[in-house]
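In what follows, a single structure is set out as structure tokens and then discussed.
In this view, the complex is presented without one of its protein chains, the others remaining in place.
Naming follows writing order (A, B and C), and every chain is counted from residue 1.
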Amino acid sequence: MFLSEAMNQTGTFFHLVPWAVLFPVLGLLINMAFGRRMGEKGVAAVAVTASGLSFVVAVLMWLSLRAQPAGATVPFLSWMTPVHIAWAFRVDTLSVTMMLVVSGVGTLIHLYAVGYMHYDVRYKGDPGRYARFFVFLNLFIAAMMILVTGDSYLMLFVGWEGVGLCSYLLISFWFEYDTKGNLSLANAKAGNKAFIANRIGDFGFLLGMFYMFSVFGTLNFGKVFSEAPTVAQTHPQAILVITLLLLLGVTGKSAQIPLYVWLPDAMAGPTPVSALIHAATMVTAGVYLIARSHVLYDLVPAAQHTVALVGALTALFAATIAVAQNDIKKVLAYSTISQLGFMVAAVGVGAYVAAMFHLIAHAFFKALLFLAAGSVIIALERAHHPLPEEGGHDAHHNDDPPDFDPQDMRFMGGLRKVIPITFWTYLIAGLTLAGIPPLAAFFSKDEIIADTKAAFPLVYWLLVLAAFLTAFYIGRQIFLVFFGKPRSHAAAHAKESPWTMTSVLVVLAALSALGGLLNWPHPYLAEWLGHTLGEVEAAGLNPLVAGTSATIAIVSFLLAWWVYGKRPLQSASQPDPLQRPLGWLFTAMQAKWWVDELYWAVVINPYIALCRIAAAFDVWVIDAIVNDTAWLTDFVGEKIARWQTGFVRNYALSVFVGVLLIFTYLLWR
Amino acid sequence: MDFLMNPLNLMTFFPLVGVAIILLIPRERKDAIRWVAVVTSLVSFFISLWMLSMFHAQNPNFQMVYDKIWMKTGGFEIHYAMGVDGLSILLVLLTTLLTPISIFSAWTAIEDRVKEFTIAFLVMEVGMLGVFLALDLFTFFVFWEFSLVPMYFIIGIWGGPRRTYSAIKFMLYTMVGSVLMLLAILWLGLSQGTFYLPDLLAKGVNLPLHLQSWLFLAFALAFAIKVPMWPLHSWLPDAHVEAPTAGSVILAGVLLKMGTYGFLRFNLSLFPQASVKYAVPIAVLAIIGIIYGAMVAYAQKDFKKLVAYTSVSHLGFVMLGLFALNPLGIEGGILQMINHGLSTGALFLIVGVIYERTHTRDLNAFGGLWKIMPIYGAFSIVVALSSMGLPGLNGFIGEFTILLGAFKSPVLGPVFTIFAATGIILAAVYILVMLQKVFMGPVKEKNLGLKDLNWREITVFAVLTLFIFWIGLHPAPFFNLMGPSVEKLAHGLQAAAVAMH
Amino acid sequence: MVLTNYLLALSAVLFIIGVAGVLVRRNALVIYMAIELMLNAANLAFVAFAAEFGALDGQIAVFFVMTVAAAEVAVGLAILVTIFRTRKSVDIDTLHRLKG
Partner (left out) sequence: MTFSDFATLLPETALVIWASALLLVDLFIPKNRKGWTAFLAVLGLAAAFGFALAQGRGMGAGFGGMVVSDGFATFLEAMLALSGGLGILLAYDYLKRQGIERGEYYTLLLFSVAGMMLMAKAADLMVLFLAVELLSIPLYVLSAFGRPREAGEEAALKYFLLGAFAAAFLVYGIALTYGATQTTRIAAIAEAVQAGSANLPLLAFGAGLILVGLGFKVAAVPFHMWTPDVYEGAPSPLTGFMAVGAKVAGFAALLRVLVLAFPNLGSQLVPIVWTLALLTMPVGNLAALTQKNIKRMLAYSSIAHAGYMLVAVVAFADAKAAPAAVAAVLFYLAAYALTNFGAWAVVVAVERAEGKGLEIADYAGLGRKHPWLALAMTVFMLSFAGFPPTVGFVGKFYLFRAALAAGYVGLAIVGVLASVVSVYYYMRVVTTMYMREGQAEAYGDAWLKVEVALTALATVFLGIIVAPMFQWAVQAVLKM
């Protein structure tokens, strides 16, 4: 590799940034055209290479930025000429951070999926869809790269909707099944839900852009940010409205209240998708958007407060739901919503570095949690009905109940012995999530909580409470899944996943554990991002806050052990130990506070009814008026023809009447 | 001879050469007839490319003008005049592109009276091109009215069970508006002493506002029915549902654009003050159309009807853009006309593909088709996404520009954009539900044996998809073609708006 | 002058009687006679005006009208005869096959 030759005159690689998008696009085109002929290995090689090359580009950008921290803008192709917006890439420390996370974690997950999907397509009975999966995955990398490298809000929006599309395509990847593998429309509907919820958010984003364009005359980041202070003087309301509209977009993409409802259902997608899109990368786009727009948000405290409050409420709300779920992925899904709430709250109080820090850490540990969960699920699945190539001959020779669900934690238990690598990595990730020092999330979450304490006490208390619940539900999960006795045949006979999967788990576990080093003890990340975000925060380890949160985490985790670990469940049908003490509260949490039902009753069903009414109106009023006009014309014609009686004298009378009328008129005038 | 040396005349009337040849071919030799039709329309397409190569994008005026006096009577002259400018060139290209595509797509779908079918299509092309190119009100009206006839036959002969009803409804409904427009044309010609558009534009229509308004309304009625704008749309679902696939493609792709083009070419250009006066009511109707069309589309059980109602919604966007009365809105409107032609044309082809295989359009009869027909599924998803305005595909470019135009419009404003933008959410709802019902979910047993696309269908979809991506990713060439003409038009409108206030 | 007025009044009365005859009678022959009455009412008017103006052209017009009426009656009677041959009646109320 002749790196020096690839450098341009200024000695950087910035001009190569379009390749971060183009490599995955190339990969998906190849797989789309030849995927069926290349076989699984070929498809996997192309997809992983494409994603990996994208990561290489990101690394090159990182190297270049070290030399020139100011970054660069790389124009690529003219685009929306009427509004003077081109395809142009922006390379700065913020975008490159995101690029590294996206392509890095993305590539790891590509690797994991190589093995995972091999089994998945076979369990679902359509091996032909292997290539399609990697096409979508590459498309996702491309779209995400557009999102994070775009030089304007419009280009960001392209990636924004593009990742939404990939999310939709991958959620409904097994469009003929539900999550348990029964023939159903459920997965397809989950995909629709995700896309539509995102569209509602995008509606706000779009309006925000329109308003922004009409005030600033451009959507280009550089110009908007440089003019923002002036505009804040001339149009004080404008920036507030714009930032709030953007927030609506954020609630859609980053699954905040009130649009979070799609994310739990999004777990219908294959597990690598849940890890990559619905945990590590796409859902953090909202955080990225606000961080990117920090110039605007900093100008309007009211918007910041709203953002912080939304984030904190979401963090707590989702955590309460996570406590009562039985589906291993659903718990993680609500956990993701909750953690995203932390990040959003952080950007809301202006703690952009902390948010980004947590974003990165979360990308590692949450991806790991999902992948490990996927490993658990596959392990149970394989034990439940082994593939023919693995010596399985009779699908149902085990004694699992008919409602067995490989994702339901009540059918697990004791797995730490049969799938040890998965267990250990899961444990690391779980402890990270719980905020146990010195794992990555301890530092990042701690920074967030510390920053909110000064800025917005209400948010601080909400977050503390959420942090308590976080450690509890992850503890509950770990004890339910890995400890105690196996509560099903499959759990007892589970086998460890192949090395393609476990190796990724190990790498991610290492990253989760050591991720804290990014910003502690030396604030590398703060300095790095400071080039873009403008301010370098004081390297934060507030001993008091740190101590408190560490204590909370440990206490909460122990509480989980006390409830679920000390006296493990004996069978799958046994009620949850919290059911009795918490009563209706537990039921409400388990039922997700009936938010879905509320939306159905208040929004969706009325809309469907309205559509039906409109359709009926169209037929019975609008079209009926047209047809009735025609009918009336015909009717009158028939009546007129009826005058023609055939009797001569009537005809003569008609003439005579005509004469009379003429005479009357002449006399009368 | 100089008549045929003009590319516009040559392109417009070349299909008649094909008609003449087809008349000589025995009716049993269906493939020969089809080939002649496809090749003829392709020649017209190449002539249109020739025209494109001679077109100067920086020139906002009419180009390649061919102007001869048709008849000279009493007080004034009626011209036969053709010309092209930035407002029409894209629509001309769309027409010459979609005609061969739709003839090609009907290769196996139409087996009965192939001779008449191809003749109808070629004659139709003459009418459509004439409408977009005519520079004289009389010439325009001749083509406008004439283009009804072949479509009447296409729906009426090769359509579904209620074809005669739909055909006559299509015809009568359209005529109600166009006869009043004829009177308006006459009135305008009489009062201004000419029907020749460049003259009218150069002098400006010199009438008091209330007379302008009446003329504006008469033109608007004709075009609003054609577009169709809410609540004058009810001929559309019937016509679309009954028409054969190729007919639907042309109907949605080109014929509806004749309405929006009419607004652009005549209402906005000739009556700028009246346009300012009526911009708000028309925009309100457009928005009702956007939302209503989307809602009714959602409630349909017939695949084709669903697509038909999406047209009501999409053309609402076009109308909103045009009546934003600023360059942004108008450019978006024009581009969206093209986008709608490509996307909805393709959607109708999608319906046609499955109808040809299963002989049903009931949305509940499908499901999981992506599994058995992956190529079909892939194209369909792209087209559907284009239709719902996914960024990176063509629909978004148009909708974004339109909405932004309306937002910044001197006569409309943010409220219009807010309501119209809900259409983007609702579009996602009906498109996704459509995809879900047809392409997702479990496969029905009777559909298991369905064949994926053949090379002919793949060619058709590939061409359309190419344009869908091209406009979505790099629309600059398209905007450049229309830019100067739109600027000129918007300049006049701006002046009128200033004069009004 | 006075005479003219009387004559015109008579002519009008005759004309109206003729019209009434056409409207109320069912026999085709009688109807035609009523029409003749109307024509003659016109003739009377012509003559009356001619007399008042002292001009000849009005009186000549009468000859035209009478001649034409004669020609008409020839054709009319032929048609009536034909009809009578086929349906043995000249009652026009039986003739209403063509209608609607």
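The rule is short, and it goes like this: a residue touches a chain if its C-beta (ideal position, glycine included) is under 8 Å from a C-beta of that chain, and two chains touch if they have at least 3 such contacts.
All figures in this text were calculated on a predicted structure; none of them were measured in a lab.
Enquirer: Among the chains included here, which ones are touched by the excluded chain in the whole complex?
Expert: In the entire complex, chains touched by the missing one are A, B, C.
Enquirer: From the list C:Leu3, C:Val24 or C:Ala71, pick the residue that touches the absent chain.
Expert: C:Ala71
Enquirer: For a quick check of understanding: of A:Phe34, A:Trp499, A:Tyr524 or A:Phe663, which residue touches the chain that isn't displayed?
Expert: Among A:Phe34, A:Trp499, A:Tyr524 or A:Phe663, only A:Phe663 touches the chain that is not shown.
Enquirer: In the complete complex, the non-displayed chain touches which residues of chain A?
Expert: Touch set of chain A with respect to the missing chain: 633-634, 636-638, 640-641, 643-644, 646, 648, 650-652, 654-655, 657-659, 662-663, 665-666, 669.
Enquirer: Provide the residue numbers of chain C that touch the chain removed from this figure.
Expert: 8, 11, 15, 18, 22, 28, 31-32, 35, 38-39, 41-43, 45-46, 48-49, 53, 55, 57-58, 61, 64-65, 68, 71-72, 75-76, 78-80, 82-83, 85-87, 92, 95, 97-100
Enquirer: Applying the definition given at the start, please give the residues of chain B touching the unseen chain.
Expert: 70-74, 113, 116, 138, 141-143, 145-146, 148-149, 152-153, 156-157, 163-164, 167-168, 171-172, 175-176, 179-180, 182-183, 186-187, 189-190
Here is the rule we use: only the chains that are shown with their structure count from here on.
Enquirer: For chain B and chain C, what's the span in angstrom between their mean Cα positions?
Expert: 64
Enquirer: Could you grab the centroid distance between chain A and chain B? Build each centroid from C-alpha atoms only and quote it in angstrom.
Expert: Roughly 37 Å separates the two chain centres.
Enquirer: Give, as an integer number of Å, the spacing between the C-alpha centres of chain C and chain A.
Expert: About 97 Å, centre to centre.
Enquirer: Residue numbers in chain A touching 2 or more other chains?
Expert: There are none in chain A.
Enquirer: Once bound in the complex, which stretches of chain B touch chain A?
Expert: Residues in contact with chain A: 169, 172-173, 231, 233-235, 237-238, 292, 295-296, 298-300, 327-328, 331-332, 368, 370-371, 374, 378, 381, 385, 390-392, 396-397, 400-401, 403-404, 407-408, 414, 417-418, 421-422, 424-425, 428-429, 432-433, 436, 439-443, 473-476, 479-480, 483.
Enquirer: Considering only the defined contacts, which chain A positions touch chain B in the complex?
Expert: Against chain B, chain A makes touches at 32, 77-83, 87, 126, 128, 132, 154, 157-158, 160-162, 165, 168-169, 172, 175-176, 183-185, 187-189, 191-192, 195-196, 199-200, 202-203, 206-207, 209-211, 213-214, 607-608, 610-612, 614-615, 618, 622-623, 626, 630.
Enquirer: Considering only the defined contacts, which chain C positions touch chain A in the complex?
Expert: 19, 22-24, 26, 31, 92-93, 95-100
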